[in-house]
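Only one protein chain is missing from this complex, and each of the others stays in its spot.
After this line comes subunit A, so read on.
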Amino acid sequence: MDKFSVTIMPENLTVYVPQGTNLINAAKTAGIDIESPCGCRGTCGKCQVKIINLGGVDCPDSDYVLACQTRVEKDMVIEAPQFSRLTKHKVLLSSEEKESLLEHGYFKDVEVNPLCKKIYAELDKPDLTDSMSDLDRVRMHLMKNCGIEDVKISISALRKLSNVVREGDFNITLTIVTIKDSAEIINIEAGKPDSPSLGLAVDIGTTTVVVNLIDTENGKIIDSAGTYNKQSAYGSDVISRIVYCDENDNGLELLQKAVIETINELIDTVLKKNKINKSDIPVMVCAGNTVMSHMFLNMPPTFIRLEPYVPGASKYPVVSSKDLGININPDAKVITLPSVASYVGGDITSGVLSTLMSKSELLTLFIDVGTNGELVLGNSDWMVSCSCSAGPAFEGSGITCGMRAMDGAIDWIEIDKESMEVKVRAIGNKKPLGICGSGLIYSLSEMLDSGIIDRAGNILENGSSIRVRMGNEGKEFVLVFAKDSGSGRDVVVTEGDIKNLIRAKGAIFAGIRTMLQQVELDVDAIDRVYIAGGFGNYINITDAVNIGLFPDLPADKYAYIGNSSVHGAMLVLLCQEALYEIEDISDRITYIELSIGNKFMDEFISALFIPHTNLNLFQRCGV
């Protein structure tokens, strides 16, 4: 097969790819990731690039083409603009970064009992009267001095045992991982420990992946790193990724590889930075939604999206890192936290664990504002959950000028009610390229308040004249004119975008109302609301209530809890009992299937209005 060169500007990186490769994959080869929320179906229009030279001929006035639909047939020079790239992502790592987790409320009545410990042992030396094997010597020591019975040992540890024991003159450090009362020696070092006992907590999000490195002795986060999930190249939401798995022969392999690669890169970064050996990581706890967990473990996710929506498993076995290709100690234990149902996964059970809501009498509403829109309502007596499929609108997908929360994304706007002047702020103080989720919430709220749209989301003609106009897809409102934007294009909000956003917020609110109806409680019965998800921290509560995304409760009932998924994973690392508890949580949560009956549909339609059809539900916000 012929190979052609593809040069990507402005970096001027050249790669050689086989004929017929699409430009997304070509760019990938060069280490440049291009957005593809639709999974290379050519429907989202987010992967636009310019061809500036084709087969040696300059194309000075070329239009944008879709990278996923353009195949390499000649040597090419392309320009990949900023707005088509997956660049450094604003990833929320942890709200208690660098603080000791031992301060967490969870440890008020539970003792710290990490999954992994380092034990320094001075073994009795063998002689002709004491010719016990090296392993038995270790086991005897652990039984006598540490009360650890029946310890197992990994094969790689066993292989080096005899040498290491003698190297340290029978003084050794054992790294022991205990999962559900079953202890296993994962690593052995000669002499005294030269590094603390370590563990990794990983949140595998649909959009972003976060890795935290924990010192399991003092509960401190040594370091953390986050980036976008490389699976994004195959679709921005779980459904399009499942479809990708189903429609491509090696789809599942590619998706698993992508997420493992993402995790490995983050681990590498963290370990290198902190000068830690791979073999020093004996355990990793992963939290992800059900689809992410399936793909992570290389389990086919096909039936998750088919009626009656059954996952392969909701509790997952402990796996060795070498079986998954995770770049840490090959015998390290990888724990995948349990799910509830197809669309309420380990990230949610993990979040519930970290909020302590399952231990409290207070009625708590847990909202994960994300693509899947998982909700949990309950307390120590009962818990219900649902997934209201809000869609990726809040991640900027499916929105004309939508983008993720990265540099250049508008995350705050204000419209002057009289002059219709628009003030915007973009992340990183850059020129605006597009709008991210929180910016969209501000836009909706501000456009309603200034009379640019009506409560149904129609753009009114009598709004400000120069900013309201007909676009390709109906009416649109210009937030930033091309001359002030970073992309050289107008940043607009179209009527279609508004309807999309209304559907997203309507889904979340309808989910909340449906859950409340199931247990016959009023909104006012909710004692507190926890907003989870990386995106949660950028939402302004007043505006979110103003558009009807969240219930109209006093602001002091709301709390941002950040990435509660990774938080729960860290708690599990620090407490063996937490693993039992999270399985208990996963068993106790009742999943509500929203597609049954007409309750949700009815609530959904009534929430497709700003803030809501029943304005009485939003009296506090002064409607």
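Some points to look at:
What we mean here is this: contacts are C-beta pairs under 8 Å (C-beta built on N, C-alpha and C of every residue); 3 or more make two chains touch, one makes a residue touch a chain; residues count from 1.
By our rule, contacts and distances are computed from a predicted model.
Note on the omitted subunit: UniProt lists it as "Corrinoid/iron-sulfur protein small subunit", one of the names in "Corrinoid/iron-sulfur protein small subunit", "Membrane protein", "Cytochrome d ubiquinol oxidase subunit II" or "Biotin transporter". Contact with the undisplayed chain is limited, among A:Leu102, A:Leu460 or A:Ala482, to A:Leu460.
On the side of subunit A, the interface with the absent chain consists of residues 454-456, 458, 460-461, 602, 605-606, 608-609, 613-615, using the contact rule stated above.
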